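Of the protein chains in this complex, all but one are displayed in their positions.
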Amino acid sequence: MVCAHSRVLLPWRHQQRPFSNNKILVEMDESTGVAVMKIKNPPVNSLRLELLTEFAISLEKLEIDRGCRGLILTSASPKIFSAGLDITEMCGKSTEHYEAFWRAVQEMWLKLFGSNMVTIAAVNGSSPAGGCLMSMCCDYRIMADNPKYAIGLNETQLGIVAPFWFKDTMMHIVGSRVTEQSLQLGQMYPAPAALKIGLVDQLVPEDKVQSTAAAVMAQWLSVPDHARQITKSMIRKPIIDRLVKQREADINNFVSFISKESIQKSLQVYMDRLKQKK
Amino acid sequence: MVCAHSRVLLPWRHQQRPFSNNKILVEMDESTGVAVMKIKNPPVNSLRLELLTEFAISLEKLEIDRGCRGLILTSASPKIFSAGLDITEMCGKSTEHYEAFWRAVQEMWLKLFGSNMVTIAAVNGSSPAGGCLMSMCCDYRIMADNPKYAIGLNETQLGIVAPFWFKDTMMHIVGSRVTEQSLQLGQMYPAPAALKIGLVDQLVPEDKVQSTAAAVMAQWLSVPDHARQITKSMIRKPIIDRLVKQREADINNFVSFISKESIQKSLQVYMDRLKQKK
Partner (left out) sequence: MVCAHSRVLLPWRHQQRPFSNNKILVEMDESTGVAVMKIKNPPVNSLRLELLTEFAISLEKLEIDRGCRGLILTSASPKIFSAGLDITEMCGKSTEHYEAFWRAVQEMWLKLFGSNMVTIAAVNGSSPAGGCLMSMCCDYRIMADNPKYAIGLNETQLGIVAPFWFKDTMMHIVGSRVTEQSLQLGQMYPAPAALKIGLVDQLVPEDKVQSTAAAVMAQWLSVPDHARQITKSMIRKPIIDRLVKQREADINNFVSFISKESIQKSLQVYMDRLKQKK
């Protein structure tokens, strides 16, 4: 996708950024105006506070770069797009930490769902919870055609709850009935099922995910930017405004929920189970 | 479904309940935490004021019973789930009666649509109008795979109108386009068509409706209650609040509509036609 005469543009990589661990790799193709952003946080691309902060700053930089019109979001690790929010960030930490973490999750959503760029998720592996949210924020989702990969908001399975803006994002894509059942059950959809309900737009063989994303992107970029952007904003702004208006209440809600002893216990049980699996 | 070591728990059956005609049969399986509620009002399970009141009270008792986590709603009469609101309750009665009746219909909806339990409709027969509403209030709908059974909100066919909260309930499940066409035409969907538009979730042979409901229930109950309940409420509360906020206006609206001479006439015509059929 990055053709011969393009060059990798990462000027801000050279600035001192204490938050950065280079978990967000950005390749910008000047000839097409398309950036490819790869999440690189092995083994499962968990969304930690640091990573989310780096993500938001990287995205912001692309957003203000007039030469960048499209973003392909994908994973640097095959088989997993992102395992979602890192549970260790929500377990046994301080109230302040929970607050900072949740604000960063909100920021990721606000920036990605509200992006002026064309955003395409190249879902090259499983994508539960926060990983599903990220891909749902994009304008288009291409998933590797492998029934072993699944996508969905499975929060209730962990005893936690997807907040209203996760719900709004899913409802925007698959409607209220499928969203309600998905969220109540914490349902994960194998790729073919995800296509069937419209949670992803297209399945392609694993080795074609990136090239298909580039081809679809070219089609989207053939539309005049300003008209496309106004259109996108007209549709998404009401959804975004709902969180903007109650952002602090949503943080308080999360912090008080996650701080409950019962919730902490059930997250601990879940983490212990994960460790035993390893 | 009610296994050997379970016992039928109906403590309130022994209390004096002047409203009760035992038209709502409840079997509670303590081992699974699942109650089966059967509507028994032969020949067609018409929803009379008495029955609706008994239904609301029975549901309320299950709701506050911490041992009860799931409800399967079905009919005691094969071939008919419920024929819907009893037209005789809306014909030739006093204003006070219409008011009490409509309040009971609202109450049924508020309690069932807003239930904290997992609710599954085992639709073992036809289910027009109010019967369709009841099944739409549940979290999941299993219907007998028989094209002779039909389901839908057919109010306009009778010259009456499904109120906004019937409409909201249907829109929640099948979206606005299908809802608009269904409601304008008063369309009844034979089971296969109902599945196709998503009005029911699953068709199974008639003799498998109850066992399938039990199996699906077990799956839903594998999700932690508190997370599932918060999720359900997050999605349904805005819909419920709309009626709560204008409940009295909705009653007045119904009473003044149903009291119109022209409406009374067309209901009378409809009833006369039904009688001739018999």
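Per-chain residue numbering starts at 1, and chain names A and B are given in the order in which the chains are listed.
Here is the rule we go by: a residue touches a chain if its C-beta (ideal position, glycine included) is under 8 Å from a C-beta of that chain, and two chains touch if they have at least 3 such contacts.
This is a predicted model, so every value here is computed, not measured.
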- prompt: Which residue, B:Lys40, B:Lys167 or B:Arg247, contacts the hidden chain when the whole complex is considered?
  reply: B:Lys167
Contact residue for the chain not shown (choose from A:Phe55, A:Phe81, A:Trp109 or A:Tyr140): A:Tyr140
Task: Against the chain that's been left off, what residues of subunit A make contact? List them.
output: 139-140, 171-175, 198, 201, 219-220, 223-224, 226-228, 230-232, 234-236
- request: Could I get the residues of subunit B that touch the absent chain, sorted low to high?
  value: 155-162, 164, 167, 175-177, 179-181, 183-186, 262, 266
